[in-house]
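All protein chains of the complex are present and in place, except for one that has been dropped.
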Amino acid sequence: MRIRLLPYLFKQALNNILSNRVVHAIGLGTMVVSLLIFGTFLLLFVNLNAWVQGWGHSMSMSVYLNDDISAAQRAEITSFIGNLAEAEIKRFISKDAALRDLRSALGSQAGVLEGLSDNPLPASFEVTFTDMDDRGTDLKGIKQALQDMYGVEEVQYSEEWLHRFEGLMNIIKLVGFVIGGLLCLGILFIVTNTIKLTIYSRKEEIEILKLVGATDWFVKIPYLFEGMIQGILSGVFALVILYFGYFLISTKKMYFLGLAGLDFVFIPYQYTLLIILISVSLGLLGCFIAVGRFFDI
Amino acid sequence: MRIRLLPYLFKQALNNILSNRVVHAIGLGTMVVSLLIFGTFLLLFVNLNAWVQGWGHSMSMSVYLNDDISAAQRAEITSFIGNLAEAEIKRFISKDAALRDLRSALGSQAGVLEGLSDNPLPASFEVTFTDMDDRGTDLKGIKQALQDMYGVEEVQYSEEWLHRFEGLMNIIKLVGFVIGGLLCLGILFIVTNTIKLTIYSRKEEIEILKLVGATDWFVKIPYLFEGMIQGILSGVFALVILYFGYFLISTKKMYFLGLAGLDFVFIPYQYTLLIILISVSLGLLGCFIAVGRFFDI
Amino acid sequence: MIQLFHLFKNFGPSIALGDLNLRVHEGEFVFVTGPSGAGKTTLLRLIFGAEIPTSGHILINGVNLSRISRLKLDLLRRKIGFVFQDFKLLPKKTVFENVALALEVTGEHPSFIRKRTHRTLKLVGLAEKEKAYPLQLSGGEQQRVAIARAIVKDPLILLADEPTGNLDSDLTKDIMILFRSIHLKGTTVVIATHSRELLEDTAQRTVFLHNGRIVGKK
Partner (left out) sequence: MIQLFHLFKNFGPSIALGDLNLRVHEGEFVFVTGPSGAGKTTLLRLIFGAEIPTSGHILINGVNLSRISRLKLDLLRRKIGFVFQDFKLLPKKTVFENVALALEVTGEHPSFIRKRTHRTLKLVGLAEKEKAYPLQLSGGEQQRVAIARAIVKDPLILLADEPTGNLDSDLTKDIMILFRSIHLKGTTVVIATHSRELLEDTAQRTVFLHNGRIVGKK
């Protein structure tokens, strides 16, 4: 193989694509659709994850304070929570506010609070946690640390809620990975098969080239170029169509679906690169396998 | 076309499949994988829906009763709720039990209940709703009806929770339908394309048949049989593999995934029939389109 | 039987046939000859309806090919045997199946098809190659399969395009005897060839083509 043949072989690849344009178009279509399915899945998975994550934001922790807490101690607690990357103080609930809240929470049962002379409720900080799952927040540890601080009477969070939330995330992740993994395998299979089929009809061509004295690489390289071009084209087409689809159902339109307030983002750019990379390697791989089959002349 | 040619043409189709077995195998593989992707999606969607639905079971309504309710009135309420298909009385909470519950719920704040002489809390029924979403349960209407009954003091349910739950179901449905719809379209496209490609390499064969004086149907019918056979085979293979996969991840194994208690069911049999039906019609359609292209001799 | 009126056939700018007029009567035996590229193949393909004339008319048995439906054309082709210059055999079918095909498309009875196919293959000397595939045959053997397929159905018209180009002279003589015997049974035969061998020892009517025009008759 001489390097200066490469441009010639590349031109051959372009010619081949043109002269087999129907077969190539069919193959390209299949690849684009396969990648599109994968891309759509990625897009939705990324967003679904974010939504459910966001939905879990309401996970909060109550830090009840002693009635006799000093300003310094309070400041210390505030700064401790402030230093936790994933935590945020949502609000401070004074003793009075706590009683008001309890009364409204009890609703018709608020009568039980009538006979009180003294307010027995403690003041508290309501702390919310964001992105908990990503950073593997150790809620138990935080609770312990807070409880050991001066001025803290008790720390509470809903373990049941957390459990449920984690269960849900597990289900979604499981489903996501199962579908995602199968999709990956499936698309790998479909795309390589499609390329095999587009090349299969050209068995004779390969045979003739070999009879004219072409070396294996002289025959193979144009096919690999073809696979590469098909891979790039299908990757780009799939992404463009995906972006267009994303654009159509962008955030604004989601109001109509009763999903107001949910941010709908495009897949991160690393993933777009990944899709192109996948499609190109699939193209090359498919050609490589398919062409390899015909080399026993 | 004489009917008695049909067996002959069917035999032709079988012969064709055998003599083009590599191309057919590749095509079959692609179809099986496509259908498998679709089937897996269906399987997971059906189960995910059931899980989230089940997870929503904890939706409950509290029916608070007057202290002076008569046994007859109570029985009437019980039977009213019993007649609601989707509702079920989970438990009856007596006045004492209600106080106990409240005390434990208040935790460290239970001190507020110390000074009580009389138990101000009403007894209540806890009513749970199942399969709410499916039957479009009118919670507001039920609440109203109960509130109008004698002996009922108040009816409460968490509207916020319901809202959230409905939002989640909406998201899952949206994602499900988008992916499902795209998958359907994609697989339709991929399968017909694959069949087109398997037939494309046989352009010459069709030309020769026409030159020997074969009528259009004489040429077409074996291809349609081929498509049908390929459709049936791929549908059956896909289902068998899907069931096998389902069997591997059946309920028992799910304990390991921390998803204990979730029932993992196979897709309903109507759907399996649907998959076969889809694959056969795709096979026929693909052949029909592909063969049609070559009839200008 | 075959009537051609002012037949023109262009492929893009290049003229394959120009103003060709010819009449072949029922039961005639005609040679068409001429140098490479003269238009012999094009002429036969036009008669067969495999090519559409640019202008002019073709009448087969009084039926105008340009006014005929697709289905009628298929049915007409069943009565015409064609030996293609490039054989046009189905590579995925055996020799037997290739020849039987010409009868199968007409819906004949399987036992009849079997008998006739065997007999015809024996006639062209390929009884032993019945189960072989075309690509496993020598050039001459392939050509004889093509001949067998054309004559197996006892056609009304036999069009043979260079039917002996790959055959040695002994076989060529055998095949010509075969054609003559078919002709004697009433088939109209048109053979395109440039083989001196075929043309020399015959007193048959011969049409000379050159650049798509008839330049001589014998």
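In order of appearance the chains are A, B and C, and numbering begins at 1 in each one.
We adopt the following convention: a contact is a pair of C-beta atoms (placed from the backbone, for glycine too) under 8 Å apart; a residue touches a chain by one contact, two chains touch by 3 or more.
Computed from a prediction, not measured in an experiment: that's the story for all the values here.
The undisplayed chain touches these shown chains across the complete complex, A, C.
The omitted chain makes contact with just one of the residues C:21, C:138 or C:181: C:138.
Of C:41, C:98, C:120 or C:187, it is C:41 that touches the chain left out of the display.
When the full complex is taken into account, the listed residue touching the unshown chain is C:85, out of C:85, C:106 or C:206. Taking the complete complex into account, residues 2, 4-5, 8, 15-16, 19-20, 205, 207-216, 218, 297 of chain A touch the chain not shown. Residues of chain C that touch the chain left out of the display are 11, 33-37, 40-42, 85-86, 136-141, 144, 161-162, 165-171, 194, 196-197.
One rule holds for everything that comes next: only the chains that are shown with their structure count from here on.
The most distant chain from chain B, with centres taken as the mean of CA atoms, is C.
Among the chains, the centre nearest to the mean of all shown protein C-alpha atoms is found for B. Note on chain placement: the centre of chain A and the centre of chain B lie 23 Å apart, centres being C-alpha means. Computed from the mean C-alpha positions, the centre of chain A lies at a distance of 66 Å from the centre of chain C. Among the residues of chain A, none is in touch with two or more other chains.
Touching two or more other chains at once is no residue of chain C.
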